[in-house]
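Read the structure below first, then the notes.
Only one protein chain is missing from this complex, and each of the others stays in its spot.
Read from first to last, the chains carry the letters A, B, C, D, E, F and G; within each, the first residue is number 1.
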Amino acid sequence: MTKTQARLDLQRRKRLGMVEAIWGEHKSIDQIAEILKKLQEAQELALVTRIDPEKARAIKELFENAEFHEKARCLTLGKPAKSQKSLGEVIVVTGGTSDLLVAAEAELALRWHGIKTKIVLDVGVSGLHRVLDQLKRLKKAKVLIVCAGMEGALPTVISGLLSQPVIGVPVSVGYGVSAGGKAALAGMLASCAPGLLVVNIDNGYGAAMAAIRILKA
Amino acid sequence: MTKTQARLDLQRRKRLGMVEAIWGEHKSIDQIAEILKKLQEAQELALVTRIDPEKARAIKELFENAEFHEKARCLTLGKPAKSQKSLGEVIVVTGGTSDLLVAAEAELALRWHGIKTKIVLDVGVSGLHRVLDQLKRLKKAKVLIVCAGMEGALPTVISGLLSQPVIGVPVSVGYGVSAGGKAALAGMLASCAPGLLVVNIDNGYGAAMAAIRILKA
Amino acid sequence: MTKTQARLDLQRRKRLGMVEAIWGEHKSIDQIAEILKKLQEAQELALVTRIDPEKARAIKELFENAEFHEKARCLTLGKPAKSQKSLGEVIVVTGGTSDLLVAAEAELALRWHGIKTKIVLDVGVSGLHRVLDQLKRLKKAKVLIVCAGMEGALPTVISGLLSQPVIGVPVSVGYGVSAGGKAALAGMLASCAPGLLVVNIDNGYGAAMAAIRILKA
Amino acid sequence: MTKTQARLDLQRRKRLGMVEAIWGEHKSIDQIAEILKKLQEAQELALVTRIDPEKARAIKELFENAEFHEKARCLTLGKPAKSQKSLGEVIVVTGGTSDLLVAAEAELALRWHGIKTKIVLDVGVSGLHRVLDQLKRLKKAKVLIVCAGMEGALPTVISGLLSQPVIGVPVSVGYGVSAGGKAALAGMLASCAPGLLVVNIDNGYGAAMAAIRILKA
Amino acid sequence: MTKTQARLDLQRRKRLGMVEAIWGEHKSIDQIAEILKKLQEAQELALVTRIDPEKARAIKELFENAEFHEKARCLTLGKPAKSQKSLGEVIVVTGGTSDLLVAAEAELALRWHGIKTKIVLDVGVSGLHRVLDQLKRLKKAKVLIVCAGMEGALPTVISGLLSQPVIGVPVSVGYGVSAGGKAALAGMLASCAPGLLVVNIDNGYGAAMAAIRILKA
Amino acid sequence: MTKTQARLDLQRRKRLGMVEAIWGEHKSIDQIAEILKKLQEAQELALVTRIDPEKARAIKELFENAEFHEKARCLTLGKPAKSQKSLGEVIVVTGGTSDLLVAAEAELALRWHGIKTKIVLDVGVSGLHRVLDQLKRLKKAKVLIVCAGMEGALPTVISGLLSQPVIGVPVSVGYGVSAGGKAALAGMLASCAPGLLVVNIDNGYGAAMAAIRILKA
Amino acid sequence: MTKTQARLDLQRRKRLGMVEAIWGEHKSIDQIAEILKKLQEAQELALVTRIDPEKARAIKELFENAEFHEKARCLTLGKPAKSQKSLGEVIVVTGGTSDLLVAAEAELALRWHGIKTKIVLDVGVSGLHRVLDQLKRLKKAKVLIVCAGMEGALPTVISGLLSQPVIGVPVSVGYGVSAGGKAALAGMLASCAPGLLVVNIDNGYGAAMAAIRILKA
Partner (left out) sequence: MTKTQARLDLQRRKRLGMVEAIWGEHKSIDQIAEILKKLQEAQELALVTRIDPEKARAIKELFENAEFHEKARCLTLGKPAKSQKSLGEVIVVTGGTSDLLVAAEAELALRWHGIKTKIVLDVGVSGLHRVLDQLKRLKKAKVLIVCAGMEGALPTVISGLLSQPVIGVPVSVGYGVSAGGKAALAGMLASCAPGLLVVNIDNGYGAAMAAIRILKA
């Protein structure tokens, strides 16, 4: 077969101010390694998302400065960008412990771009006091990323209470009608709260990049 | 063609304690009139649901004691059952004015069986104070019927705050992903609140019958 | 990464009279153990649902009074609530042996809250005599939980014969159009029987919580 | 534009023993008239299905021996085939009055081929006695065509009680999850009753043709 | 937990002339064994469908006269019913080799009831001559069961050429839009051929039971 | 509101050799007229697709050389391109009379670009002889466009018999599972015939443009 | 029936800085008038979205300072908020003329809140030069709202070229697989461009409110 080679979008950081993420899920170890090598040569940061521990271990043996972030299921190469604290803070909120994976991907992607961020866990709508007692804390953020599975009502409730940009991230935890995150996605898009923004199911990285666009706007 | 005749379930009231509703939507005026005549002969109450004003007007000309309830899109024949106040009250809650049709169908069906009931309008989750300032009132009900379209988060929020049986009724108002009530239905079934019960989209009558089963349990 | 900690809804039992279930499916052993430890410290009962045998075994090594209920795929910590017999009995009915897992989850959740309950197996609509010869027994229950996969017609048939509250639980057994329980769910929501209530596919715990709400109404 | 002309399958009656139905819904009056003229010239029977009263009226003005069957929404040209009584009887059963249109299409198509047939109305599963008191009558049929909308459980119950071939016809009456007949279709395909056969939603004509194939087998 | 026991439909053979199949997919080895034991005691035949080799092996160690039919993924206990040759033959046709599993389930279920049957393989519509050169052979059958995956056009083509009852069985082989057999199912239901009958995806057993109903009609 | 003006892709004919079609369905008469005026000024041909007779009549009053093609539901302005006979012929095949609208749109779009073309009607798979007796005629085409509704099997059968490029166009005629053309679309994509190409439901114009790309390749 | 009255969220402007929109589609003229009267009494602006010309005309007769915005299908009462030019500009981009309705709703909602905004029409991806020659103009905006129907690729292309926040609004123009805007919605959510944000189909108002949240962040 003709030799085929990955052609990276090395201008992305300059054009958009964002590191190109390497989506690890459908790539082989060889394909990921080849891409990482090119990024290393170009002295670019690298962020591999949706990579399982086995692949990550194999990559770490090839690249000594690679780091695996288990909770976020991500692998990084190089050092995070220098702090851009002055842009403001992004808080990542989750409805339950099961949403942590997606929240951690968002948090890592933000941190890697130098953005100030933290995760606030277990803000569940089925016990509303757990939302209300966090409002003061959430009000300090410039952008809110809200991850929720099942019926995905949390971003709706938060958007009705606070005036910041809210990015809803449906999470693929659930069973029956909520399996795969479709119910949460529909719930966020159909929201009666004004101006709630949505990204694809489990797309923590995408929510982070959107937050960066907003911080820099 | 062989003559075909409707065969009614006249034992239903005795067996289940419920009046059989005549679903008006897909029936011709002649078919509805034939059924009403039989119920009248059997001295049964009659409740025709999902009937449009044109059909209702035609029926009213045939049956002088027929009554059309426009807001509920229902037609009744005969008098409501005698009050069963001691069974307790059912409150029908709506997320917005657009849900009124379905709420009114539930309220009428309950009233027609002698059940104490009322509608509480515009309890929207996007302005949470509108939920919280109704809690005291809602606590008095024995059963809550909660109608909501769009993302359908209201029954989830109420089920997390109150301990009574809550019956969610998805309403087919919405557009895009919420058109036809599918998003609201999925949201209620996928709810993270424990023990939320659900009926078919727009099924105000069904919610009322379920409430009666509960009141009599 | 910022340290993230589960924030439990410890007021739930007081507010709603229900133990918060820990949904075990998408949580790691560490996450479950952390939550159990907090519940233990708060002297709360714990009920972990949808937990596989491997995870359960690991948890049991950490908590000596943990108990795994294999048929129900649940793990409990602590003792069941004291009997609330006077509230009445809930009968859990299944269409076939394959629905047992879901029925057992409902039965366990009820028993754990002190509710009198039992399972009646193999009440299949394809051999109607198996429904009819159970009617007398089913009539004694205050609430019926009916679990069925495939076309899910059983709750419809039972709701037409008995006047108690009936909660249909679609079960995700089936293949082709019934795979994942979607056909059973649609069948229950679309039911021609008046007042049939429905919960999410496989949601035995939710059906049990709804039954408790009804018993206490 | 090039002149385009309908090319009929005039060998169908000889090959399959069935009259080719003209599907009237998406055809203009001109197109239907052109086809009828050819059938008339070939001395073939004609059966136009799913034709609305307006189109039927226009056709009747062009063909004096055309007949419109309003309840079945069909138009015929010519005389029915001579009786084939010895082949046995087909009974068409409906769950409710709203299913009559589809049942009448099946009954007409059968009668037009000389098959003995009748309609039995309102055999609803929500009042099981209405099924049981018809069993003796239904047992006499060689084939049963069972039309049902909403959850579509009726053919399942009948297939579990009787040993004849049962053809389920899902009917597009319903709302919410049963709108368009999809829930009834899924329910019939997913049936736990052994050997239930299914045709497309509202396809009364198809069920009749299948019954004829069976009678002649 | 209350002891729960399977309640079999032992009257089915008398009532419907069919052996109740035990659906093996979602049952544990213990559950299957318990059911087989009861059938053995009642001197009934047993047919377990959709059982994987591992489970089958375990069952065979418990029941010495059990037989595993690998191509059909079925297990039987006891001897087939005595031949009912006079009822006529059922031919099971497949579109491709990949449909063999489903065809073999149908063939086995028929043979087990004493029905004369055979499989005709690889009658693909993409090479029409492979259909046409089998017509003479297929014409001899009283009933045709036609299994096809992908676009599922084969039963449509056969129904247009032959006048016998044709039962289409969609097969869950395929990828993309045909994954899981949904495209084949829709294609068969939407067929322009008059009187094509359909069962659930992969439901070889159901097609066989329907064929038996037809043969005995 | 800011004045907004349509910005046409006037380079399209030069770049792609195709006239830009104006999709008439969702545009107002004013919007269409504005676009036509610009095309006229630029001395471009104009082809408006999916335009209903009312709108077409209004446009014709504004542009005297506009022509409405009723069978194709299209409006043209200007003269067709000069004949490109040497490129070869495209035959547009339909499964039934109901598919004519879509076939006529393809035929008109081809003719308007100077391509030799004709329509062959009623080549139905349910009477296979109607396909086989056209093969010789169809073999002469350089490209085949095959329009079919319902199960959409026709392009599969033709692709298995002939070696030319075949473009399947699913047609939105049908009811139940075939309503809206989804079953036909799935059937064409899932086809077991090698190399069948597909365009969107009812997209006669798109099929024509694809055929032109092929003729010029 | 109990008198039911709309309960408005009059605190919304204070809490969120946004005027509550009245969704006109599913409300009667009486219901809209009642709400407008209350807003007028509270000296609030009013914005009614998705209102058809007939309803708008009736409302205008009741409220003399009401204004109907036909292109946006909206009605307003009162004067727009005073200019908030310093917050920056929002540009609303459309793929085609058919998307204008949704774009105009967004533009009106922004203007009504005093935000500087304009519409840029016909930026279609099928003629890429129409995107590229607008880049300079689009770069000046602080936020981009991009409306597109059919495959909805435009926001993806723009997000890959520019670094501002981009809000994709799927538009319900299309036919076949793109009917109702579902394909455009999926395309935007699935986008390979980093950080593209999405709102519900046709939700111009929601996109505007999200843009305001971003401008004020």
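Here, a contact is a pair of C-beta atoms (placed from the backbone, for glycine too) under 8 Å apart; a residue touches a chain by one contact, two chains touch by 3 or more.
Everything numeric in this text was worked out from a predicted model, so none of it was measured.
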Among E:T49, E:T76, E:S126 or E:N203, residue touching the chain not depicted: E:S126
Hidden partner chain, residues of subunit E it touches: 69, 71-72, 96-98, 100, 103-104, 107-108, 111, 118-119, 121-124, 126-127, 129-130, 149, 173, 175-179
Residue numbers in subunit A that touch the chain omitted from display: 1-2, 4-9, 11-12, 15, 23, 25-27, 31, 35, 50, 170, 172, 180-181, 185, 200-203
Residue ranges of subunit G at the interface with the undisplayed chain: 95-96, 124-128, 150-153, 156-157, 159-161, 174, 176-178, 182-194
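Please note the rule applied: only the chains that are shown with their structure count from here on.
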Centroid distance [mean C-alpha coordinates] between subunit F and subunit C, Å: 55
Distance from the mean Cα position of subunit F to that of subunit E, given in whole angstrom: 43
Subunit C, residues touching no fewer than two other chains: 12, 15, 96, 124, 126-127, 160-161, 176-178, 185, 189-191, 194, 200-201
